Structures are given as structure tokens and as C-alpha cells.
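I have a structure here, written as C-alpha cells, and I will follow up with some questions on it.
A single protein chain has been omitted; all remaining protein chains appear in their positions.
Then we have chain A:
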Amino acid sequence: MTEMSYLDGNMLDGPLRELFAVDLSTATGRCDNCGMAGPVAALQVWSHAPGLVARCPVCTEVMLRLVRAPDRAWLDLRGTTFLQVPMPLDQPHPRPL
């Protein structure tokens, strides 16, 4: 019997590249604090700050932070339970292994 195992993170490169190439403003995000699920485009973004801070329009908790250095960027999504991203039906997609 074959034991279940895991792959290293390199295998995420393709699937995540597909995700991060999309327009996230059309995605739906769920607030980890209050459970609100709504469009990313409806988040309240505070930009006069050292980074971008996107807050839930219902409870104002932070859902996303993006900090951009000249050579690096940090994306913090700990306040977001999930991002639901629309995908085109005619695009080949990876099946569960």
C-alpha cells in the first residue's frame, strides 16, 4: 500500500500563478472577524499610510495589507478567511490529485 505524502511548495507555482494573475477586484472575500462575504472592490482601503490597508466595510477590521518595498512586497491576508476568484469555464484547470 502506498503511503500518502506531500509535495514541496514548488508545485504551487503553477496553480498560484493562475490565481495571482487574475483581477482580484472581481473576487469575493470573507472577513475573518465578522464573516461578511463581499466583493474585494467594496473593501475600504486606507492608502495614506506606509502600505495599503483594506478593511471590512461591515466591521472595519483589517482584511488585507500590502506593503511594497522597491525590491519586495508583502501580502498579509490573515484577516481574510478566503478569496473566491471567478475563473473562466473554458480554461483547463488542475484536478485534485
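Quick notes on this structure:
Going forward, a contact is a pair of C-beta atoms (placed from the backbone, for glycine too) under 8 Å apart; a residue touches a chain by one contact, two chains touch by 3 or more; residues count from 1.
Simple rule for what comes next: contacts and distances are computed from a predicted model.
The UniProt record for the undisplayed chain lists the protein name "Sulfite oxidase-like oxidoreductase", from the options "Putative ABC transport system ATP-binding protein", "Molybdopterin synthase sulfur carrier subunit", "Succinate dehydrogenase, cytochrome b556 subunit" or "Sulfite oxidase-like oxidoreductase". Looking at A:Met4, A:Ala21, A:Ala69 or A:Leu89, the residue that reaches the missing chain in the full complex is A:Ala69. Listed here are the chain A residues that touch the chain not shown: 46, 48-51, 53, 55, 60-62, 65, 67, 69, 72-74, 76.
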